[in-house]
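With one protein chain withheld, the remaining protein chains of the complex are depicted in position.
Labels for the chains are A and B, by order of writing; each one numbers its residues from 1.
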Amino acid sequence: MLAETLLVARKDLRVEWRAKIALGQVAPLALLILVVLAFALDANSSLLELGAGGLYWVAVLYGGTLLIQRSFDVETDDGNMDAFRMSAIGAPSLFLGKSLALFVQIGLLELVLGSGIAVLYNVRVADWWLLLVAAAAGTVAFSVCGVLWGAMSAGLRVRATLLPLLLVPVLVPILLAGSRAFETALGVRADAGWTWASLMLVIAAVHTAIGFGAFGFLLEEG
Amino acid sequence: MTSVTHSNAKMTATATTRVLGVLAIAATALMTVLGLLISPADVIQGEAVRMLYIHVPSIWIAYGAFVLTSVSSILFLRGRKRREDRGRHYDRLAGSAAEVGVVFTGITLVTGMLWGKVTWGTYWQWDARLTTTVLLFVTYLGYLALRRLPADPIVRSRRAAVMALISFVNVPIVHYSVDWWRTLHQKASLSVGRRPEITGEMYWTLLYSTLAVTIVAAWLIIHRYRVIRLEELRDEETLAALISSRLDKDDGSN
Partner (left out) sequence: MSEVATVVTGWGITIFVIATYSIWVVSRGKAIGQELGIGEMEQLDPRKDAGATTDL
């Protein structure tokens, strides 16, 4: 199963590497969002510093949704879902493989966004470990939810508007916990950062388990 | 189509549901009289307490409807291969319950905000219950949007069932995290929304209102279920007509 998982992930990443949508389009767009958010807060540097944690996750949500969309568009456009159903690759491996590929892509996006925020919003990191753990847990939750809801809206005509509507409500706890954990990691707020980070780990685990079990239902045809 | 007979009477009504409908109207009328006129005003909240006779039963019904959606979704997923109708009975039940649940969640939000305006002096507070409710509302709006999309009915139903289950699992996670958010940072604001002591006549009015709202919701779910079945019949007939018109094209009979 590990081999299958890696196979799927490598396939997705290779497709992505050739098209370079994530780095070429989504990351620059996410950086633009950071600029627009600064407009919204009137470039008030203390506000930006205070809100940096939350604004980071808003930008990740925006860019991540686009990446998720794309991860399934490349499958449905060529009828790949049918190929998967026929192949020997099981639903759990497919789920894990696609999640892994998304994890790498969203992780890269977050790297770009994190650097952007550090420079543009002038933040300093107070607790690197907390930052990394929270970011990793959030990215896992994003990826597995993304694969699950991406499969749910795959192949439907209005998926571009449907996916965010379905995705955001389930990601709310992650966005909330991520914002709070980052505030502590960036030294803006003293309390409870690790509590929030552990909540994120729990949520990520729950969503992974759900996806593992439920993904098969979404692939079944007719 | 064993369950459809030809006559000119009302489409989705039966003798039983007509009785239920009359009962629902009568119960609502009595609820209005009890809630607005007979029950006393609260010592602390004054007249605003009358809003709770709608607000509280509505959220109970909404949660009940979403539980029904989840249970039906499980039964649909389990029965989709064994049952003769491929589990579509449960799928319709899930869909109609979710829609009624969304209506009552909306009512909960509106009456809650109005109640908040007179009691707290503001329509909205970032209180755990309010935030969870509004997210619940949006989640199930998304579920209904998914159900409405043009797609293969069985595939769509299966996706909707999975979504219903995940959403239901997610409700406590959302509630827990939002609750945490508010209690970790703003302990003071929570005491503003203190609930009144509901006893005596107010208690009975609330209990009766719950019964009345349940009857109304049951009527709505049953009728919505029947309309969903009619919609399915129509879609199948349209499809059948389309296929036969293609087949008949050769001999020119259209």
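What we mean here is this: a residue touches a chain if its C-beta (ideal position, glycine included) is under 8 Å from a C-beta of that chain, and two chains touch if they have at least 3 such contacts.
These figures come from a predicted structure and were not determined experimentally.
Participant: In the full assembly, spell out which visible chains the left-out chain is touching.
Facilitator: Spelled out, the missing chain touches these shown chains: B.
Participant: Can you work out which residue in B:Asp152, B:Glu231 or B:Asp248 touches the chain that's missing from view?
Facilitator: Result: among the candidates, B:Glu231 touches the missing chain.
Participant: In the complete assembly, which of B:Arg147, B:His175 or B:His223 touches the absent chain?
Facilitator: B:His223
Participant: Out of B:Thr14, B:Thr122, B:Thr183 or B:Ser244, which residue would touch the omitted chain in the full complex?
Facilitator: Of the listed residues, the one touching the omitted chain is B:Thr14.
Participant: I need the residue numbers on chain B that touch the omitted chain, in ascending order.
Facilitator: Touching the missing chain: residues 1-16, 28, 32, 35-36, 46-48, 50-51, 54-55, 58, 84-86, 88-89, 93, 103, 106-107, 110-111, 114-115, 117-118, 216, 219-220, 222-227, 229-234, 236-237.
The criterion applied here is as follows: only the chains that are shown with their structure count from here on.
Participant: How many angstrom between the C-alpha centroids of chain B and chain A?
Facilitator: That gives a centre separation of 31 Å.
Participant: Tell me, which parts of chain A touch chain B in their complex?
Facilitator: Listed in rising order, the residues of chain A that touch chain B are 148, 152-153, 155-158, 162, 165-166, 168-170, 172-173, 176-177, 180, 191-192, 195, 199, 203, 206, 210, 214, 217-218, 220-222.
Participant: So in the complex, which bits of chain B are touching chain A?
Facilitator: Residues in contact with chain A: 77, 135, 138-139, 141-142, 145-146, 149-152, 154-155, 158-159, 161-163, 165-167, 169-170, 173-174, 176-178, 180-181, 184.
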